[in-house]
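Only one protein chain is missing; all other protein chains are in place.
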Amino acid sequence: MEILGLLFDGVLIALQPLNLVLILVGVTLGLFIGAMPGLGSVNGVAILLPITFLVPPTGAIIFLAAIYYGAMYGGAISSITLGIPGASTAVATTFDGRPLAMQGRASLALVTAAVASFVGGTVANIIFTGFAPLLAGVALSFGPPEIFALMLLAFATFVGLGTDDIPKTIFSICFGLVLGAIGFDQISGAPRLVLFDINGFLQGIGFLVLAIGVYGIGEMLWTIEQTRGEVENTTPKMTAKGMVADTAEATRKGWKGMGIGSLLGFFVGILPAAGATPAALMAYGVAKMTSRRPQNFGRGEVDGIAAPEAANNSASTGSMLPMLTLGIPGSPTTAILLGGMVIWGLTPGPRLFIEETEFVWGLIGSFYVSNVAALLINLAFIPVFIWMLRMPFTILAPVIFVLSVIGGYAATRDMFDIWMILVFGLGAFVLRRLDYPLAPAVLAIVLGPIAEPTLRQSLLLSQGDPTIFFTRPIAGPITVVAIILILLPALKLLRPRKPGRDGAA
Amino acid sequence: MRNGEIGAAGVLALFSLYLMWKSTELPIGFVEGRGPGGGAWPFWLSAIMLLCCGMIALNWWRRTSPPSQSDEPFLDGHGWRMVALVGGSLIGFIALIDVVSMYGAIAVFLVVYLRFLGRHSWALTLVLALAMPIGFFFFFEGAMRITMPSGMSFTDPVFDILYDIIY
């Protein structure tokens, strides 16, 4: 096996003392950057890019890849401990991670996230190693109609996310989609929905602004009001023995979610423009649909943490594939990595695999090593994150507010966004009181700006003919499946409702 | 709660109408041979939002949704006070950023929240209110290279010294 030999050499490169140190430092930095709401791998990679001039190109990309990996693990930490998804990829992790943490099982949630991330990363690495050039071709065959069909499929998984109150759920979805349309119309290039003619809206409403507003401010206000300021402190304990037991429990209960997440995540991740957020969301939806205990999802089900976490790590590895084999970035972070490669004098593109063997396999080797390092470092730091949860709520709440504001500013460096976070926070508090589900809006603001342009690009391609979504060989089946999945629950609704419809809200 | 439900539905319906009106600045119809115009996506989604508001109002009238059955007030006196205090201190926090810099505003907010809302001791309050901004300064400006607002010009001497330390 030629590939195994190359991989072995690659792992040896990654294990050279300098590179190993770079991996350990990078993963640790990435973990904390990712755990900070508002900051993600983009920040870590962008800021540390110039520093990589001090080491050879292989060491440099290994360092950046380690940060990337660390940040992916870190994203789950703020979702679970603070309830604020630090990145759009970690939204689905809050659905079950937060409830589990509130039940005093934060350590189980964090361990599940870490183990699932490791499994997702490893499965993706293995697929990556074996089939990279082959899959690159698959990625290219996804044009705008295929991406739109995929977005439809992601929307189908929304159906399970809302409450029983259908109009409020649909309102939330549409609200998120419309918010995502603010700014500029990509197709005509004209300004759109510049609300009240305030120039700040020209740059659009980012995911983080809405997510930090809803979770960091709105949800916190709701908790403070609901508990009259006297939150029962969960006192999660953390022992080495407990961690082993948690790992066993996470594996036993979450293996299915991890499997679904790993495979789905990788294939969605390699597609240009799709990325890790739809991957995590779809993995959550599929895990729920195929589960024998779907009613437990949203209340601290281990599979509900394992699936999205495995998927977002797997997708992050997957999104390296178009970058390395085609020279096309799959995400903003890989875009910056790509820029780095140009700076180091490498030409990303189809010839990179042939001409820069040591670089490519050194990088792939470092994926394996980074993944192991990230798992161990993450597990080692879990007690620190648990300790945060043991702070009295009157200290934790202002700390979360401060993190929301400073993290929200760090993401775009714009005061307008901070005011919008406050507006969304206060609005979310009111709507939360009235049982409006807000998670669909937070996800829709990510998917909308992918779905709308691809829909319109497709129709431009077909001169306005909507059958393009059904006649193309890849788009067709996906569209049909998505439509069936969306219509199924709607058909159920048309039948007379059973008594007891006011059950869980 | 019942009044809150219909009130919110009304406000959201008005907002949906505003969004629909705003969307019409770009073509909202199907352009022959080119697909939907630039305003179509937000226009029709806002229309669905308006429809949902109508259905929420209908459920309110039929008393089928939980909030429309509830007779308790949207927020009681204690709730209003709590929201006003926390919300007010957040607004103050954000407004202060442009005056006394991000770090100064964090310190002031923490003092107000910990001492007056949380009733913690002065010792704990001051330690946190000093340690957090300083820690954040070194993390964001030193390590992450993200520049935070430095407020009005009277803060300049302080920042000049701080930047001399980290660079």
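Labels for the chains are A and B, by order of writing; each one numbers its residues from 1.
In this section, a contact is a pair of C-beta atoms (placed from the backbone, for glycine too) under 8 Å apart; a residue touches a chain by one contact, two chains touch by 3 or more.
Methods note: contacts and distances are computed from a predicted model.
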"Cytochrome c oxidase subunit 1", "Thiazole synthase", "Polyvinylalcohol dehydrogenase" or "Tripartite tricarboxylate transporter substrate binding protein" - which is the UniProt name of the missing chain: "Tripartite tricarboxylate transporter substrate binding protein"
Hidden-chain contact residue, picked from the options A:Gln203, A:Asn296 or A:Thr394: A:Gln203
Sole contact to the chain not displayed, among A:Asp9, A:Asp164, A:Glu249 or A:Asp414: A:Asp414
Sole contact to the chain not displayed, among A:Gln103, A:Ser188 or A:Thr251: A:Ser188
Sole contact to the chain not displayed, among A:Leu20, A:Val55, A:Ile126 or A:Leu140: A:Leu140
Residues from chain A at the interface with the omitted partner, ascending: 42, 46, 49-51, 53, 139-144, 183-184, 186-189, 191, 199, 202-204, 272-273, 322, 326-329, 332, 334-336, 338-340, 342-343, 345, 347-352, 413-414, 453, 457, 460-461, 463
Chain B residues touching the omitted chain (full complex): 141-143, 145-147, 150, 159-160, 163, 165-167
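Operating definition for what follows: only the chains that are shown with their structure count from here on.
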Chain A and chain B: spacing of chain centres that average the CA atoms, whole Å: 22
List of chain B residues in touch with chain A within their complex: 1, 4-5, 8, 12, 18-19, 22-23, 25-26, 30-39, 41-42, 45-46, 48-49, 52-53, 55-56, 59, 64-67, 74-75, 78-79, 82-83, 86-87, 90-91, 93-94, 97-98, 102, 106, 109-110, 113-114, 117-120, 128, 132, 136, 140, 143-149
Touch list for chain A against partner chain B, complex: 33, 39, 43, 47, 165-168, 170-171, 174-175, 177-178, 181, 185, 187-188, 190, 192-193, 195, 217, 221, 224-225, 228-229, 392, 394-395, 397-399, 401-402, 405-406, 409-410, 413, 415, 418-419, 422, 425-426, 429-431, 433-435, 452, 455-456, 458-460, 463-464, 501-502, 505
